[in-house]
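A short write-up of the structure that comes next.
A single protein chain has been omitted from the complex, and every remaining protein chain is retained in its original position.
== chain A ==
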Amino acid sequence: MTLTAETSRPSVTAAAGRARRPRPLPRIAPYLQAAPLTVALLLFLLVPILTIVAVSFWDYDSVRIYPDFVLTNYTELLTSPVTWKTYLNTLKYAALTWAITLGIGFTVAYFLAFHVRSTTWQMVLFLVCTIPFWTSNIIRMISWIPFLGRNGLLNSGLISAGIIDQPLEFLLFSDFSVVLAFVHLYALFMVVPIFNSMMRIDRALIEAARDGGASAAQTLWNVILPLTKPGIAIGSIFVVTLVMGDFITVRLMSGGQSASIGLMIANEISLLQYPAAAANAVVLLAVVLIMVVAMLRVVDIRKEL
């Protein structure tokens, strides 16, 4: 049993223990244990995606959809200037939201991990950040309306302070309010993984940097930032994929005046143009996957678990 003592890998421990166990678990056990998860994901994720791919080649008219193999859904989608404009707009939302949430997430996590000293306070403040996550996204979106509206808190405050004469129109139902809502909804997805990475950093490394004569800024840049990269990558994957596929935030917060790919797909669905929506969805999925693969080149997330 020296093997067991040397390593903490559960699989090896199980293998080593097999010899003396009164009734060893059968070989088939892990397959049975993994089966419900596998079936659920195959049935409700893989099969539906394959369905989308298949339907994206189908034909349709105003009444129904027909099994077929046509490329018109793709040619119409990719030759339309509207598609390209919408993709650019969606990428703009994703880039802005990503940059802002990264700035906020890193700063908040850095404060919690390195400036709050007691673990209790760390956990309390961390929980304070996560509580709003438990509220419905739609409720959190509409809660900006009394704040940003024409007669909202912000405008009336600015007017009574004498800073502006006219209400600022761009606050609500604009790109500004869309990105603001995204940041509000998804900043936490950046804070949590970055905080998690920072908490794993061996504090001796920070000491060593300081003893070596590094300033706080140098330590931040040369020690903490590189070690936080996995957290940044995971947070970025969450924020970017959530924004790329979103339609509800864009519809509600832009007042229907801006478009995104998700919204385009949702509109095609409501017009029952399923094959067109499916082609659009396949392209969106490809774009999102390319972005995620690019981000995964920075970090091996399996090592992070």
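Keep in mind that, in the parts below, a residue touches a chain if its C-beta (ideal position, glycine included) is under 8 Å from a C-beta of that chain, and two chains touch if they have at least 3 such contacts; residues count from 1.
Methods note: contacts and distances are computed from a predicted model.
For the omitted chain of this complex, the UniProt record lists the protein as "ABC transporter permease", which is one of "Iron-sulfur protein", "Xanthine dehydrogenase family protein subunit M", "Oxidoreductase molybdopterin-binding domain-containing protein" or "ABC transporter permease".
Contact with the chain that does not appear here is found for just one residue of A:A95, A:L153 or A:L271, A:L153. Considering A:I104, A:M199 or A:L227, the position touching the chain not shown turns out to be A:I104 (whole complex). In the complete complex, the residue from A:I49, A:L71 or A:A294 that touches the missing chain is A:I49. By the touch criterion stated above, the residues of chain A touching the omitted chain are 4, 8, 10-11, 13-14, 17, 20-25, 29-31, 33-34, 36-38, 40-49, 51-52, 55, 104, 107-108, 110-112, 114-115, 117, 125, 128-129, 131-132, 134-140, 142-147, 149, 151-153, 156, 184, 187, 203, 206, 210, 216, 219, 237-238, 241, 244-248, 252, 262, 265-266, 269, 274, 277-278, 281, 284-285, 288-289, 292, 301-302, 305.
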